[in-house]
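There's a structure below that I have some questions on.
Missing here: one protein chain of the complex. Every other protein chain is in place.
Think of it as A and B in the order they're written, each chain with its own count starting at 1.
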């Protein structure tokens, strides 16, 4: 008679928990999205390297978040504070069957959050592509995702001081995206531009990505994953809540595409695919902070503005010689800031007060992250070094770090092998 | 004590709504499927162009459906009629928390339907690939998805005259696929064939797609999305309903592969991957109209027949010089008609009467769509033009419209940049 004892609460808990698990799967796919987007936007000679980094980052992210990140981000104590730690590994005060918010198990809570954690480091990987030393990047990523991301995350989502101050960031325009973008900016400043990117005469050379279909797959996969990123951040399967978030998220992405389409055509007199792709991502980053607080029209405006920002931002960073092969700083840092501020303009508590708090919280997190990333990267620079040799950069990191080509020419290879026999 | 008030109805509503949201995510992925399928089937020099169009179509589709499409398709009035309009934007007569059918919120209803809307235009994009002007196509797509698709959709799903007449189309063999295919046919007729496709001596030149892995990814992604396309069309998470639809959908796809395998081998004495891929899609399109009304054996037969149709249809269209680079007319129009008729053969009300109604409804929608698409495309042709110059077609639309290559040769690019420095 087990079934007869099922209550409506049990069924609701099961449905709520199920949605967060599915959202976890969707956020996982974002790592494939980043991997393909970044691989598509770099040169052919560095594609294996970026894929390798992305395969490792998800592993590093999950393991470090298990060992310390989760306990740093959700210490369960020190409400309103700057820092807390619940101890190594997982700790479930009420048993594994139920997490804080009562709509999912502790395991679900952990794995959903763990999928978020690695994204911050992945954002960095695109910006530093094509010239960073593999080992240095992996060490940086491990420290960044294990310590920096959870600490600033705790400030808001772990009931820390910014949460107490009224700062709002629904799914992480600042906590995930601007954090990743700020880390990227610090890393790029220390690393310098790719050889040949900026001429001595002030000229800027485009270094086009080697595989646009791959980059496009990446953007669609990221949008796909964003349904879980934003939708799962409702932290239950609440019908109105999740469905509204789906609507605002999609309309903002669409707005981003349209904004980037017209702006890039006006600026460059051509239909630049990479701008539209980054416009979509900019729209998604922009809506993330307030996806649960907007109506559809506000969401479209937020996305449109993000899409308009993207081409200007990409040009701006190029002008100041911040060489970011995939546009990660524009997408994640700039549109992350825009999205965070947009909560103060279009959100439930819109107004100058909220806008001020949003700006304040956003800058506090970016400042901490920038300094943290800068220090870690600087220590790596003066110890084991962070940049590959000029020779390795020229021939590509795939041969330099991996002894592999992304696209082996099989016909020749086969002929070679047959000749040996 | 909030939890104590949860009722079984609440839990069921949450589960139902959750499934439609997840189905929305799956239908979204179909746009990635179309993008990669079409990109793989065109020439390398036009890959950026097709990716660009697909990235824009989803944005255009979502926004136009928000502004007018949804209100045209589900006017909520004029039952049994030809046309209705609920006004610009979204209107929820019973509040956003509940939509007509009582199993989802209004937001869920909108976003699920919105994902369908853009697919009709995407189907066109494959057929007109490699020679249509980008701006003309985008304008066509916007008008087609904003006005034509919702009006014919209203005839059945919006409780219009075909619904009253007993016409049945579960998930859109006609309402989505044949509509897209009929629009494609009209566009291709006005646009003409690609240069060099049909020789003056009556010869037909194959122009093979440039990337078969990409095309294969596309077909798997489309099948993946079809779980949501058909499964979500149950409009609830009803266990028997959704699971039966999964079974019939998958078995029809499998039947399509087998049918195309044997037929294409018999016709061409070779194992043509593109035929098997289109056979799978044909099977999926074929089962879509009656996926909820069949047993597994009927589903297999429907898929088999669709798979057998595909090679014959592709050859037929080539013979009459309808140049469709991806086979969209064969897959979506021909198999869409087949699937719609199959409801009259294998469905719950199978018989000559139902078959007649199916034929009648199908032809009515195709005729309207064909004329609509023809007129729009004709107006574009005589105003801004719809075809790129012969020179642009020869060098490729990627350079002509986008100043980009899909696959930049990074080694040369890098060397070039270094030489500048």
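The definition used in the following text is that contacts are C-beta pairs under 8 Å (C-beta built on N, C-alpha and C of every residue); 3 or more make two chains touch, one makes a residue touch a chain.
The structure presented is a predicted model; accordingly, all values stated were derived computationally and were not measured.
The omitted chain makes contact with just one of the residues B:38, B:109, B:169 or B:272: B:272. When you scan A:90, A:165 or A:364 for touch with the missing chain, the hit is A:90. The chain not shown here is touched by just one of A:72, A:111 or A:373, and that residue is A:111.
Even with one chain removed from view, chain B keeps its contact list with that chain: residues 8-9, 11-12, 15-16, 18-19, 22, 26, 42-46, 102, 194-197, 199-200, 203, 205, 207-213, 216-217, 219-221, 223-224, 227, 231, 237-240, 242-244, 246-247, 250-251, 253-258, 261, 268, 270-274, 276-277, 280, 296-297, 300, 394, 396.
Taking the complete complex into account, residues 3-4, 6-8, 10-15, 17-18, 21-22, 24-25, 28-29, 31-32, 35-36, 39-40, 47-48, 51-52, 54-56, 58-60, 62-63, 66, 89-90, 96-97, 104-108, 110-111, 114, 134, 211, 214, 217, 401-411, 413-421 of chain A touch the chain not shown.
As a convention for this text, only the chains that are shown with their structure count from here on.
If you lay the C-alpha trace of chain A over that of chain B, the rotation comes to 120 degrees, to the nearest 5.
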